[in-house]
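Just one protein chain is left out here, and the rest sit where they should.
Entry: subunit A
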Amino acid sequence: MRPALDYLRQLEHYLLGQPTAAEAEAWRVRQLVDSELAADVAAQQLLYQGLQLAGRQQLRQELELIHARLERPARRHRWWQAATGSLRSLLAARRRSR
């Protein structure tokens, strides 16, 4: 992995992984003395927040598709029932009169 990517991996370990207490403290101190590192940490946190929003948006779209797929046959069924309702009650009445 090239150094720039490895740097992102280290930031990720600090932000999303499970750094030891000593590692977390070392990172906190490094950020106090290195403003560039602090800015990079903040930027990476922002990326994760944006990805969270994007993920939610995608999940919402997937749920809309599931809803549309499940509701379509029900609506067709209701339409079919409405369209054939009078015919079905006529047949039922005939059956009863026999």
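As a convention for this text, a contact is a pair of C-beta atoms (placed from the backbone, for glycine too) under 8 Å apart; a residue touches a chain by one contact, two chains touch by 3 or more; residues count from 1.
Here, contacts and distances are computed from a predicted model.
One chain isn't displayed here; going by UniProt, is it "Phosphate transport system permease protein PstA", "Outer membrane beta-barrel protein", "Oxygenase" or "RNA polymerase sigma factor (Sigma-70 family)"?
In UniProt, the chain that is not shown appears as "RNA polymerase sigma factor (Sigma-70 family)".
Which positions on subunit A touch the chain that was left off?
Looking at subunit A, the ones touching the missing chain are residues 1, 4-5, 8-9, 43-44, 46-60, 62-64, 66-67, 69-70.
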